[in-house]
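Mind looking over this structure? Questions follow.
Only one protein chain is missing; all other protein chains are in place.
On to chain A.
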Amino acid sequence: MSGLWVAVLLGSAGCYLLKLAGLSVPAAWVEHPVVARVVDFVPAALLAALVAVQAATSGSQLVVDGRLAGLAVAALALALRAPFVVVLLLAGLTGAGVHWLGSLT
């Protein structure tokens, strides 16, 4: 079995067991202050790290290309309360635009 399938199945099993645990374990185990704190803040750190890595790296290199331009446009659209689909469309158009400009030179 390929590594990708291992990741898919192992990750799915882990996430399912976490869901099941919530319905099965005593509430006091989960409502410990440190646990609550980590659960509140881990998503922000993880999602932000993923945004940065997806937008500005390639392998072990930091790169600036159309993805970063697309991200800036997406941030502007989000600040203006644009709907999700508009945010993605604008980011995609920006990425394609930068790609097209790059192919001219």
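Operating definition for what follows: a residue touches a chain if its C-beta (ideal position, glycine included) is under 8 Å from a C-beta of that chain, and two chains touch if they have at least 3 such contacts; residues count from 1.
Note that in this section contacts and distances are computed from a predicted model.
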Fill in: Per UniProt, the name of the complex member that is left out, chosen from "Chemotaxis protein CheW", "ABC transporter ATP-binding protein", "Predicted branched-chain amino acid permease (Azaleucine resistance)" or "Glutamyl-tRNA(Gln) amidotransferase subunit A"
"Predicted branched-chain amino acid permease (Azaleucine resistance)"
Practice prompt. For the chain that got dropped from the picture, name the residues of chain A it touches.
Written response: 3-16, 18-25, 27, 30-31, 34, 36-57, 59-62, 66-67, 69-71, 73-75, 78, 84-85, 87-88, 90-96, 98-100, 103
